[in-house]
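What follows is a structure written as structure tokens; I'll ask about it next.
Note that one protein chain is taken out, while the other chains of the complex remain in position.
Just so it is clear, A and B label the chains in written order, and each chain counts residues from 1 on its own.
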Amino acid sequence: MEYLLIFISAIFVNNIVLTQFLGICPFLGVSKKISTSLGMGAAVIFVITLATIVTWLIQHYLLNPFNLGFLQTIAFILVIAALVQMVEIILKKISPALYAALGVFLPLITTNCCVLGVAILVIQKDFGLLEGAMYAMANGCGFTVALVIFAGIREQLALADIPNGMKGVPIALVTAGILALAFMGFAGLV
Amino acid sequence: MAAKKDTLLNMFIAMFVISVVSGGVLGVVYNATKEPIAAAETAKKTEAIKNVLPEFETLNNINVKSAVENEDADLPFYLAYDANNNFIGAAIETFTNKGFSGNISLMVGILADGTVKNISVLQHAETPGLGSKMSEPSFKDQFNDKNAKSFNFNVKKDGGDVDAITAATISSRAFCDAVNRALLTFENNKGGF
Partner (left out) sequence: MANWNNLTKGFFRENPILVLLLGCCPTLATTTSAINGLSMGLATTFVLVLSNISISLLKNFIPNKVHIPCYIVVIASFVTVLQLLMQAYVPSIYETLGLFIPLIVVNCIVLGRAEAYACKNSIGASAVDGISMGLGYAMALTILGSIREILGSGSIFGWKFIEGDTILVFVLAPGAFIALGFLISIMNKILKKSN
């Protein structure tokens, strides 16, 4: 039940993209087609969960015992960068099919701030390992939901007649704003 | 001049040197800023204590177990005494985890008779423009000079006397929760001050 609440809260109430502003770059960059946004979402869910587990272990078994909390940022980003590269290599060897589907998105994830953001948030909120992993996965799902909905709207938007000055990024941002407004309706659900 | 060749040795040396240098620099900065950071934190707390209590002579810091049922948490109490060693009141560092986005921590000043003197918000992460209004006088000052005997420290939606912040009932409720935690713990322990 508690885990269900974490999921509902992360996907609808505190959506990572639309209310916390993490991961906006890929949100605007790879949201032109539903199929690519699904691929990106799946890659993010995978990496974010793995990265949070590894960074949690590093924080609690390496940084905290040696009083090295100030190295958090540097340690986390290196771990995430290394992890992304490792996942890429392993995936290529073990499952070429999955690699073909997710491969192009993996390098982009290193600089996706929602991965580092969630890893730091889990430490700040003092979650346990399982709870943290659930929170990370839920936020990955929240990212995917926002991305896919947005891609669906943008596919239609491409066909619409838009004033010249608003074409491209401006109309995308305004649409995202209206989407965020809709998500505010979920406030107070949990 | 081109970049060094991609030999294993060169890569290793570059990574190693950069890591060692940045690690060293960070260590130095960390040590240099350790004291100012601690000082800034203490200054913030001292400021908050002075803000929520009347003039006092001496201050005594103790930890009191929260009186909320089934809760395992300690609340720092700062007991204030005047020059004749009479107990004036306590500044209590209380918290709530019912905030809209994470923990909220408050400094609540309570006089010897249980009246809330003033409240200062130490830390919160509520939505800017909505829940963040809890640190503005229009919301938090309605608690001032109120006593639990004549005032119900809950939002009106829950049958209390507190006007919630517009469109931020959750944050207002959380604020009340933190204040009530301080009041309850104070009532249960005030015999000992």
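The rule is short, and it goes like this: a contact is a pair of C-beta atoms (placed from the backbone, for glycine too) under 8 Å apart; a residue touches a chain by one contact, two chains touch by 3 or more.
Just so we're clear, the structure is a prediction, and the values are computed from it rather than from any experiment.
Interface with the hidden chain, as seen from chain B, comprises residues 1-7, 10-11, 14-15, 17-19, 22, 25-26, 29-30, 33, 36-37, 40-41, 44, 123, 125, 127-130, 167.
For chain A, the residues touching the chain absent from view are 18-25, 28, 70-74, 77-78, 81-82, 110-113, 116-117, 120-121, 124, 165-166, 169-174, 176-178, 180-181, 184.
Keep in mind that, in the parts below, only the chains that are shown with their structure count from here on.
Distance from the chain A centre to the chain B centre is 30 Å, each centre being the mean of its Cα atoms. Those residues of chain B lying in contact with chain A across their complex are 22-23, 26, 30, 100-102, 169-170.
In the complex of the two chains, the chain A residues touching chain B come out as 14, 70-71, 74, 124-125, 187-188.
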